[in-house]
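Report on the structure given below.
The complex appears here minus one protein chain, its other protein chains still in place.
Presenting chain A:
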Amino acid sequence: MIENTRVLNIVTHAILIAALLVMCFPLYVLAVTATLPYERLGEVPKPLVPDTHLTANIREAWVRGNFGIYFLNSLVTATLITLGKIALATITAFALVYFRFPGRTLAFWAIFITLMLPLEVRIVPTYEVVANALLPAQQILEWTGMTWLIGALSGVEVALQWNMINSYWGLTLPLIATATGTFLFRQFYLTVPDELAEAAKLDGAGPMRFFLDVLLPLSRTNIAALAVIMFVAGWNQYLWPLLVTTGPDYRTLTLGLTFLAPDADAVGDWNVTLAGALIVMLPPVLVVVLAQRWFVKGLVNAEK
């Protein structure tokens, strides 16, 4: 039942607006503080009107925080995660929905289970794999006695090594290899009528052709949704980049921000730190705002 009375409208809007203000107030304080000069930081009560030092603070944050390289790293990481995730999710869902192959149920459940194990839960084994992606292969060789055999026969000691610490692969692959996107697309593909696949078959299109020409164009709104979610999630990653980067070369912006925060005994120039926070927040906000227009377009053009 949909209520539509004037009083109720006013009350619900009042509640929503109040909640919006409560949510936005800290962000507003952050933005205002980022515009203050150092001298005004100690003022009581806290200034709530913007000052004029925003560009200076941002420049200071950018230079002192080494944001040039971090910004690029974050951009590359978030983009790789987004693209990799979409590519992996669309193609795995395609395999699960449109093909009958031995072990299909097993594959389905294996993927499903990864849903219940987010990165934070499996962080130690994941780190071990990233430190040496060939470790499982090495283990198998050792258990089967192959390393001993090769060592005895040729004198070469087999020690497989593929280290992804401090690389874009290490930063992105573990975050790409999760199941959320796969299920999003699986659910969508299940709603696509079987006749479309059959019509494509009779039109002479092979499976990949059908995937590229029919399924992907049809799922563009889903792809846009997943892209936004993955870009923001990838950009906001903190724990994982902290673990797999050991120096400034591959650090991301979220890490850079923590290095910008003043230590306990240092001068607390929070105006610069918060200007840095503004820089970090900007790209995800832009992506959401821009993609929102895309969503609306996709929804308006929705075909029956």
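The criterion applied here is as follows: contacts are C-beta pairs under 8 Å (C-beta built on N, C-alpha and C of every residue); 3 or more make two chains touch, one makes a residue touch a chain; residues count from 1.
As a convention for this text, contacts and distances are computed from a predicted model.
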Hidden chain of the complex, named as in its UniProt record, picked from "Class I SAM-dependent methyltransferase", "Aspartate carbamoyltransferase", "Electron transfer flavoprotein subunit alpha/FixB family protein" or "sn-glycerol-3-phosphate ABC transporter ATP-binding protein UgpC": "sn-glycerol-3-phosphate ABC transporter ATP-binding protein UgpC"
Option touching the unshown chain, where A:128, A:142 or A:198 are the choices: A:198
Among A:214, A:261 or A:288, residue touching the chain not depicted: A:214
Interface with the undisplayed chain - residues on chain A: 193, 195-196, 198-206, 209, 213-214, 217-218, 303-304
